[in-house]
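Contents: one structure, followed by commentary.
Excluded from the complex is one protein chain; the other protein chains are retained at their positions.
== subunit A ==
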């Protein structure tokens, strides 16, 4: 592994800065110890599964706790050593014991449900792994790609256990010995599971997952108590003793209630196996784990433990074959052949592999180089990162407050409010459709609902854009965010192009091979969609009326214009203020920018409306005349209409994005430039750039060359005044004289040679030449 160290994740450990670890041989000793303990734990779990078949679960947990407590008290001597425990601490230990009882009961019940191997696969994970998994799943910024991969693999493993593990236990459910497991808890759980309609082992998987989470929380919560009491081992001993005491009345009650001799002989025969379980699962695992976590580090020991546990589980599942259980069953005449129960299956193998890799990835040391900010390079050339800002960058807002703020912002302006209301309407319609589809089991309805969701994404985009556009300028967005609306309009245009293309291709496919269409369900749905979309058209038509105003030469425009006009009166009633407001804008800058986003949204709704109309028309045609080609022809027509109506939007928004000189202002701008030349003292100008940044912002830059004697500031003021008249809102003027060029020459001769600079100077020189020539001609 000598060359491999340079790729190891832990950069520190490869240099001399890292912590000095113990020698390798000692580590090996502890790992071997851990491996042995884990394999023995596997044995214990398999053993306890067999025992649980014969013994009541409450009895089993009681014996388990009691035996463990005896051993622990003997080993740990919690009463003779350590400080005195107060009354309140006793109460806390009692609470601890109570939860530990519940966790043990759930664990062993899960074990009876889904067998030892699956129990090991799910419940055998360490707390560290689970916390790491949870942090990856629920905190977006946590973890390297390896951790993400591990989390995904873990989820895949669970899904594999749930879906692809054909552990067929229907037979067991049929002959479930309800009489034997008649305790209140198991009965309650069993009814809950059968209510959920899950297979037995799947319920076990869920139960064990819940238990695992509970255990992690419980361990974390008991950490403080352990410190107060004086050590985790002492707490464990006391808590186990108390939990045995807690369980004892229940056990006694059960014994007196059942009272038959069926269990008492089994207890004697089972003593050996019970002792084995107590020794391995109860005592040995606890002590080894505590030792190894202390000696090795946390993550490696957890990783090693999980790996050995899973491997041991796989091994024993293969070779166990339940001889002991057989022997017991025969001896006790509980003839129940269970050789085919909870065997290995492909799904289990896959999920075991997933869990193994997930353990590896999730417990790999955190490698945070990729998310930090690069500060610079060290003397050796290694990159240096800063991670300090990561935690303090964004104050965590509570989700409710965040949503409320967002909603407030959305409702502030008419555009975003319109989009939001329509989005709500659309989503409501979609969910009604989905629910009704699920209720009546109609696939057509459900897929139409998904189509509506697909469309809603465009609305969502428009909504986001109109929200973001109001943000204040930052360092990386020097002109503010208002351009986002143009970009969103462009993206929505592209979206519509994709939709048109897909509809077109599908229609051609259907034209060649016409399928049977069931028009029964389509008409009411499409009428509903039409109503919803018509409302949208009403609400948004004002955004389009002057959006399309500029490009009345567009072919498809006539159609859409008709639509929007027919509902203008409604829209006036709905949003009077905004209509007036945007009209004002429309006069000022001809409806660019502001409406680009809204135009995209509007066209989208229009396309949906057209789709609904097309469906209604074609279904009517099919019903009346049985003309099946009507559907694809309608689709083609609609696709072409959508495409043609989206072209102007695409052209306008792309021209804005390409920083074209604003078309409407071209005339006034060239007049303005002529006026600049008319100023006395101005020789020439260059670098005249004008562009529309967003609806309200036209930006311009200009370099003016003036006579050497003139005052620069006067020119700046004059030029600014000229272009303010032209409608340029942000103008920057650079006034140059011949002196400037001489300075630049000086700078160049001082050996400053970057490519851009030289180019720049070349321009200046040329201008200078022209200028000098001009002077000569003057003379």
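Keep this in mind: a residue touches a chain if its C-beta (ideal position, glycine included) is under 8 Å from a C-beta of that chain, and two chains touch if they have at least 3 such contacts; residues count from 1.
The criterion applied here is as follows: contacts and distances are computed from a predicted model.
**Student:** The chain dropped from view, which UniProt name applies: "Protein PAT1 homolog 1", "GATOR2 complex protein WDR24", "Spermatogenesis associated 17" or "Solute carrier family 30 member 6"?
**Tutor:** "Solute carrier family 30 member 6"
**Student:** In the whole complex, not just what's shown, which of A:95, A:295 or A:451 touches the removed chain?
**Tutor:** Going through A:95, A:295 or A:451 one by one, A:451 is the residue touching the chain not shown.
**Student:** Of A:139, A:401 or A:475, which one is in contact with the hidden chain?
**Tutor:** Touches the omitted chain: A:475.
**Student:** Of A:94, A:290, A:427 or A:716, which one is in contact with the hidden chain?
**Tutor:** Answering carefully, the residue with contact to the hidden chain is A:716.
**Student:** Using the document's definition of touch, tell me which of A:291, A:425, A:494 or A:617 contacts the absent chain.
**Tutor:** In the complete complex, the chain left out is touched by residue A:494.
**Student:** Since one chain has been left out of the picture, which residues of subunit A touch it in the full complex?
**Tutor:** Touch with the absent chain occurs at residues 1, 3-4, 6-9, 144-146, 148-149, 370, 443, 446-447, 450-451, 453-454, 457, 475-479, 481, 483-484, 487, 490-491, 494-495, 497-498, 502, 505, 509, 654, 657-661, 666, 669-670, 673-674, 677-678, 680, 682-691, 693, 699, 701-703, 708-709, 711-713, 716, 730, 732-737, 739-740, 742-744, 746-747, 750-752, 754, 756-757, 759-760, 762-763, 766-767, 769-770, 773-774, 777-778.
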